[in-house]
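Omission of a single protein chain aside, the complex is shown with its protein chains in their original locations.
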Amino acid sequence: MLDYTTITVLTGALLLGLTAGSLGTFAVLRRQSLLGDALAHAALPGVVLAFIVTGSRSLGVLLAGALATSLLGALLLDRVVRRSRLKTDPSLGLVLSSFFAVGVVLLSYAQRQGGAGQAGLESFLFGQAAALLRSDLWITGGLTLFALGSLLLFWKEWKVATFDPAFAASIGLPVAWLEAALTALVAVAVVLGLQLVGIVLMASMLIAPAVAARQWVRTLESMTILAAAFGATAGVVGTYVSAQADGLATGPLIVLAMSAITAVSLLAAPHRGLLWRSLQRRIGRRDATPDRVLTAMQRLARDHHNPTYPSDLGMLEAGLGARCHRALAELEASGLVERTVHPPESTTHYRLTQAGAEHAGLEAS
Amino acid sequence: MTDHEAHLALHIEDLTVAYDGRPVLWDVDLDVPTGVMAAIVGPNGAGKSTLLKAMLGLVKPTAGHVYVLGRPYREQRAKVAYVPQRSGIDWDFPTTVLDVVVMGRYGQLGWLRRPGKAAYDRAREALEQVGMSDFQDRPIARLSGGQQQRTFLARALAQDADVMVLDEPMAGVDATSERAILEVLKHVRSQGRTVLVVHHDLQTVRTAFDWLMILNVRAIAQGPVDEVYNPTNLEAAYGPQVAFATHQGS
Partner (left out) sequence: MTELLTGVAFSVVATGMLVGWSAAWLGTFLVLRSTAMITDAISHSILLGIVVTWWWSGQTSGPLLILGAALAGVATVFLSDALARTRLVKDDAAIGLVFPALFALGVLLINLLARDVHIDQHTVLLGEIGFVWLDVTTVAGVAVPTSLLWMAVVTLINGVVMMLLFKEFQLATFDPGLAAALGFAPAGLAALLTSLTSVTAVAAFDAVGVVLFLAFAIIPPAAAYLLTDRLWRMLLYATFMASVASVLGYVIAAAWDLNIAGSMAAVAAAQFLLAWLLSPQQGLLAQRLMRRRERDQHAQEAMAVHLCQHEDDPEAEVENVVGALRSHLGWRDATARRVVAQGLESGLVTRDGERLALTPLGRALAQRILGTPTGAR
């Protein structure tokens, strides 16, 4: 069932998921989520230039070119943010679109030069998993090993530089170099993904695993491992579905698999997930007891020197940190409070009745 | 609404603002008479800026309402000038001092109408009042902190509002600018208009202001400065250390 090509692609997707997932963790935590998007677009001119210069279509050559312009893009981005009044967001857009424009121009040049050689350069836009050769896996594997190895080697340095750069600098770590190296590793991960998911969708492979992992765990170690696992899972699932259903592109399927994992994590993860939170709010926010509500209203009446001070429901709930409408209904039924209006506000207010003010011996005066 | 309330510059009742069910402001009542210079003080996180923003409809309150000069704030927008915190502004924005001050006239102009000569004349007058006439064509990117604040003050003056609301106008401002700002605000008060300032410096509260509100999520105390500024109230807001030190020091 699994043919030679499929196994090759599966291996490639697995390696990409591991690398992008673990490095994406750092990118997301450093608030550089969209760096990967810019670097992926910046890789296009490199790919084409490498082909034009060498005339070779071997993956190693093209990826070397991609890595070169990707790094140049990162460098330029850093310079623009530091040395111009442009903020990070427009600088990202600037680098992304400028490099891509140059890439498109070079691509048309390469196409004009003709020859069968240039065919398939465009596949880097959306990835073309089927074109991955077994021999290419040596490159993919080597880059993965390099990226993950560096991560392990400098783990504690990168951890502290990501969490608290000022402190890291104060204990003598070369923070600027550590950050530059981390950016370079992100570029490596991006380049790894070009063949499989392509330029346009690469951002997702860096961001989504990290975001998904963050919802389940609390430490950097477990977050990195889980993100790598998510990335690898999405890679394998996407490739597998693509191999089964003829004509469906692998890259988009990998990204959709990853997006599904992320959606589930955002919704259902314990403690942080949206469903979990809304459930907890429903269970956890108990009703206030009628006694507490009555005491609060008596205190408000006293503070405002107004025995029939109209209290807003939202205000009572914010103050007591609990839901109040049931308690108020009970109090209303026993004749201790009554509904009222307090123009110009349109919401329902409650005030003490004579009986409510005197309840439990608190004088209305 | 009582007759007394109708004559207040600012009348806030039961104002409650909550984020995620946690109250930032709770059950705050505030009355500011017309023609005073009022300060709101309180520790960090006391909800001072939130109070201003809720007042101006910039955050949605959970409960409560705001009256300005006897009518709901929504109907009185044109009568309130607002000076936001300087730190929340992008000072690299491509514009000049005069253009910023002209923005003060936008409320009177309403939608679609462009500022004309009258608006520019009023803006120049306001710049004169804060001593910034020489800087009218200067890009705002090349102003010092004090000059930025004076530009914003001029913009508020150009609004010709009866109530002026300022969020931390003295933060990060040099002593000369601080004095200049206080002088302008006193002048505004002398015209019978009302000034409300979120302030961080307890030392200058007693000398510069005549009305005080101490806030810490709830309204701790409010009234004429001499009645409100005492160790009991400060301790209730800031805790014993600050209250003691401040009272000794002043």
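Labels A and B are assigned to the chains in the order they are written; within every chain, residues are numbered from 1.
Keep this in mind: a contact is a pair of C-beta atoms (placed from the backbone, for glycine too) under 8 Å apart; a residue touches a chain by one contact, two chains touch by 3 or more.
Predicted model only: the values in this text are computed from it and were never measured.
Enquirer: Touching the absent chain in the whole complex: find that residue among A:A249, A:L300 or A:L352.
Expert: Only one listed residue reaches the unshown chain, and that is A:A249.
Enquirer: Could you tell me which of A:S56, A:S97 or A:Q244 touches the chain that is not displayed?
Expert: Touches the omitted chain: A:S97.
Enquirer: Identify the residues of subunit B touching the omitted chain, counting contacts across the whole complex.
Expert: Residues in contact with the chain left out: 53, 56-58, 77, 80, 82, 84, 88-90, 93-96, 99-100, 103, 106-107, 109, 111-112, 114-115, 139-141.
Enquirer: In terms of residues, what is the contact footprint of the unshown chain on subunit A?
Expert: For subunit A, the residues touching the absent chain are 28, 31-34, 36-37, 41, 80, 83-90, 92-94, 96-98, 100-105, 107-109, 112, 122, 125-126, 200-201, 203-204, 206-208, 210-211, 214-215, 247-249, 251-253, 255-256, 259, 262, 266, 272, 274.
Throughout what follows, only the chains that are shown with their structure count from here on.
Enquirer: Taking the mean of the CA coordinates per chain, how far is subunit A from subunit B in Å?
Expert: 38
Enquirer: Spell out the part of subunit A that touches subunit B in their complex, as residue ranges.
Expert: 85, 281, 285, 300, 303-304, 311-315, 317-319, 321, 342, 344-345, 347
Enquirer: Report the residues of subunit B in contact with subunit A in the complex, numbered from low to high.
Expert: 14, 16, 18, 21-23, 26-27, 29, 62-65, 72, 92, 141
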